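The other protein chains are all here in position, but one chain of the complex has been omitted.
Moving on to chain A:
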């Protein structure tokens, strides 16, 4: 790790002001992902600005849903009664992630910004277009066992966001509130927050330099109350998803009124599937419908040598999640 200085900011203005002067500085909240990246020399920052004191706190009921401050901890949000009642998939996505120690430290904003687990990105000895634009992508012909099959490009096949929370947020139309260096706030849907790799896999989100995540708001609906997050991994805990599904259904008299579907572990970004939702909406809540939706969700998949299994796995994961919420 490189030497760095450490500054504690107590207001957003103070924090963004430092980054305005020193663009290479970085914000630190829980530090559970940033410190790993710095230790491996994947990110180098001369200064860290601690934003834990910022007033981006609270889990509040709003007129149409919940507002969760970006500095809330994963464990606090995952165990929160309001979240559990209105967004069981969000709670599950948080509590199935990482380990209790990490969940106690990691902030919601930091979780949303965690970076890929692609082994080629995580080891600076390898070329990686995401890390060093134009250096190449060894994963294309190398170990791509746990890399993406949807939304990829010839430049990058990483699951850029490897985690769980944003999959649930993408499914349920969550919106991020961002604040830039001028103190101006804007709202960006989670589905628009992450960028597809295309030819610029080093650009991962729409976040501007120095911009902060202030909060995430999630609208409550019948399909969020009846929701689940199913995560498939190679061990029972403390592993990233091979495939995951966040789903919510509003079923009335056997017919699906509204549906929300997003997949994790298979997309270049948290993979909302309007194709699957289209199949589900208005259809009977049967396994046949769910299988058709799963097929639709994976229709554009482009597997590589080692991750062909993810098509079937992601479909089955989605079907099992839908069967669970359909009850």
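Convention: contacts are C-beta pairs under 8 Å (C-beta built on N, C-alpha and C of every residue); 3 or more make two chains touch, one makes a residue touch a chain; residues count from 1.
Note that contacts and distances are computed from a predicted model.
Engineer: Have a look at "ABC transporter permease", "Circularly permuted ATP-grasp type 2 domain-containing protein", "Xanthine dehydrogenase YagR molybdenum-binding subunit" or "histidine kinase" and point out the UniProt protein name belonging to the hidden chain.
Structural biologist: "Xanthine dehydrogenase YagR molybdenum-binding subunit"
Engineer: Among A:34, A:176, A:242 or A:262, which one is in touch with the chain left out?
Structural biologist: The one listed residue touching the chain not shown is A:242.
Engineer: If the hidden chain were put back, which of A:79, A:143 or A:275 would touch it?
Structural biologist: Per the contact definition at the top, the residue touching the missing chain is A:143.
Engineer: Residues on chain A that touch the omitted chain in the whole complex?
Structural biologist: Chain A touches the missing chain through residues 1-3, 41, 117, 119-120, 122-126, 138, 141-143, 145, 232-239, 242, 306-310, 312-313, 316-317, 319-320.
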